[in-house]
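One protein chain is absent from this view; the other protein chains keep their places.
Let's turn to chain A:
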Amino acid sequence: MDDLRSWLTQRVASYLGKDPSEISPSVSLAAYGLDSVYAFAVCGDIEDHFDLSIDPTVAWDCETIDALADHVSTLVEQR
């Protein structure tokens, strides 16, 4: 789970142009200025990296990295 959270943090940080250490997994992605299009870009990264299909509404439903990590973890376990 920590690896997943770390990977997601790196992806989000890359889109925000920030260092991963500046991103808290419990803070809303919108609060960092990550707009919905980049949230979808993260969804695309998840699909490619884990070879799974993700519901696009996740971009709105999962507001933090912690929530995203929980969701992806569940999907991977269900596979």
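In the analysis below, a contact is a pair of C-beta atoms (placed from the backbone, for glycine too) under 8 Å apart; a residue touches a chain by one contact, two chains touch by 3 or more; residues count from 1.
Methods note: contacts and distances are computed from a predicted model.
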item	value
Listed names "Cytochrome bc1 complex cytochrome b subunit", "Transporter", "Homoserine O-acetyltransferase" or "3-oxoacyl-ACP synthase", with the criterion being the UniProt name of the chain not displayed	"3-oxoacyl-ACP synthase"
Footprint left on chain A by the chain that the document does not show	15, 30, 33, 35-38, 40-41, 43-44, 56-57, 59-60
